[in-house]
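Shown here: the complex without one of its protein chains, the others still in place.
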Amino acid sequence: MRWLVATIAETVPETIRTVTLRLDVPDWPSHRAGQHVDVRLTAEDGYSAQRSYSIASPPGSERLELTVERIDDGEVSPYLTTEADVGDQFELRGPIGGWFVWDGTDTAPVLLVGGGSGVVPLRAIVRHHAASGSTAAMHLVYSARTLGDVIYRRELEALVDPRRALTVALTRESPPDWAGHRGRVDAGLLAEVGWPPSVQPHCYVCGPTAFVESVAGALVGLGHQPGRIRTERFGPTGG
Amino acid sequence: MGPARSSDDVINCYVRMFSTRDSLRGSFGWYWALDTTSQNAQRKSRRLTMLVLAIGGDASFGQNVGDAVTAVADDRPRPHTAAAPRRCVPTLGPAAPPGSRRAQAVNALTPATGAGRLIESTRTQSIAVVEGWPYVVSCRSGEEPRMPVVSRGFRGRRRQPGVGLVPPGQYLVDDFPVLSAGPTPDVALENWDLTVVDESGAVLALWDWGEFRALPAEDVMVDIHCVTKWSKLGTRWQGVSVDTILGGIDTAAEFAVAFSDGGYTTNLPLVDVLDGQAWVAYRFDDEDLEPEHGGPARLLVPHLYFWKSAKWLRGLRLTSEDEPGFWESVGYHNYGDPWREQRYWGD
Partner (left out) sequence: MDTSLDGNAAAGALGDLFSFDVTMAVSTCASCGDGRPVAELRAYMDAPGLVLRCASCGVAQLRLVRSGDRAWLDLRGMQVLEIHGATSAA
């Protein structure tokens, strides 16, 4: 897999901490919803740093999209979210990963659980589900600290239909008239909005490592088979 | 004689000189005069695309460098008339921590600070003018790289080029990167012990935490060099010398394998952990060593790449044969001397 050159065509602020980069990548092969890319930045003196980012756009979109969350003492995300501008370039390699993908080739229900920036690959899956007209039932459970931290909020709400449900859990603070879930994603919420283990849904869990381990543990505790649960840990800080 | 300040016209002269094609050919003349380490020998056989003064190793500091560069420069036509100074000085970067190797070299070279000025910095080298002499402060071998795309404005973690006193290929960092090949072990001190064992597994010495902390300890300040290219100068540790650990043991073994919680191992010649070259360290920068940096105790062997300074140390196994450890058995150099850039097999 060789390194390709990505040129930033557009930057879209999503929340205070996140920016979506819309990229032109000549020779980009098609990808599958849920895959990621490796991004490499090289400084003038040859020093380079590399990070992985989930692809935020579904297969078939006009441009490749990455949504990056700024980690304050990070090395790469501050550059991508605050310095990088239209016309700037970096290298990327991909698409990568055959594990954390959803193609919609079967009709089993799909439970997507994302924490913070873990919603990025799940958004690609939801958009792919909508674009492909899949008949599988899909439910996205998205945990964020506050309403202002919810990435893609309008878009995800607009995609809700009889086959695509959305539950947003706000863990730190919520508006007084909040109709979604308050507090962490726990076994109770997962049992309420998900499907019973006998239905054998596909489960995808993505976000900071602690979030993923807590949710995956809760799903197993509810009786879901570990083999039906696919996880993508973003590391201690959440990527 | 005090250091002369470089005047702008001297600096401008050197900028003009080294920006022309002819002067690049002239750089080979400089090159031949210098210390012929094996690295320099390799560079001589490759096409150089940048001006390179290969500086490395003890022999390159001080009078040797100054005399060598002067001798070569004297037979090279110069378009200016400034007198050639007699000394070279390492340039730039922050003040060297007292007692560090860099401080020692700077003191040997000049009676007082002779700071130079950076006149040009490229992807791979910096050229500074010090007391009227151009002096390349970091260099790369002339391999033909596939040029990666440089991202405008990307700087990365705070770092500086290695200024003469770090091994080749290294850069200095402010932070203390954490690199782990496995989870951070969680061991209660009441369950911790440090052992020295022989090849058959027989325990030759053992200390529990209390006994270990009662051993005579030293404060040391050392430079550390990670194979992933970062270096930190003047790091301060407190620990027990391995001479103390092995002091009461009679052995014919020639090698040691350091072993840690989590299964990590690294191998060293026994002579490299004796004679004041190694410690079992439990404090860093005046605080108890944090788990992510190897606490409660780690091996500290600063003259080798830092992967040899095993974190979460639990003991030393003395062996008659050399047994490559966790990284040495999958590509990393068996010995790991940063000054000879022994990073991988075959280096």
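Letters A and B mark the chains as written, and numbering starts fresh at 1 in each.
Here is the rule we use: contacts are C-beta pairs under 8 Å (C-beta built on N, C-alpha and C of every residue); 3 or more make two chains touch, one makes a residue touch a chain.
Predicted, not measured: the structure shown is a model, and the values here were computed from it.
Across A:Pro58, A:Gly74, A:Gly94 or A:Gly118, the single residue that touches the chain missing here is A:Gly94. Where chain B meets the chain that is not shown, the touching residues are 178-184, 226-228, 262-263, 291-292, 307, 326-327, 329-332, 343-345. Within the complete assembly, residues 1, 29-32, 35-38, 52, 93-100, 209, 230-236 of chain A touch the chain that is not shown.
What we mean here is this: only the chains that are shown with their structure count from here on.
Rounded to whole angstrom units, the spacing between the C-alpha centres of chain A and chain B is 41. Remark: chain A residues 3, 5, 40-49, 75-76, 79, 83-84, 88-91 touch chain B in the complex. Contacts from chain B toward chain A in the complex involve residues 121-124, 140, 148-157, 159, 161, 171.
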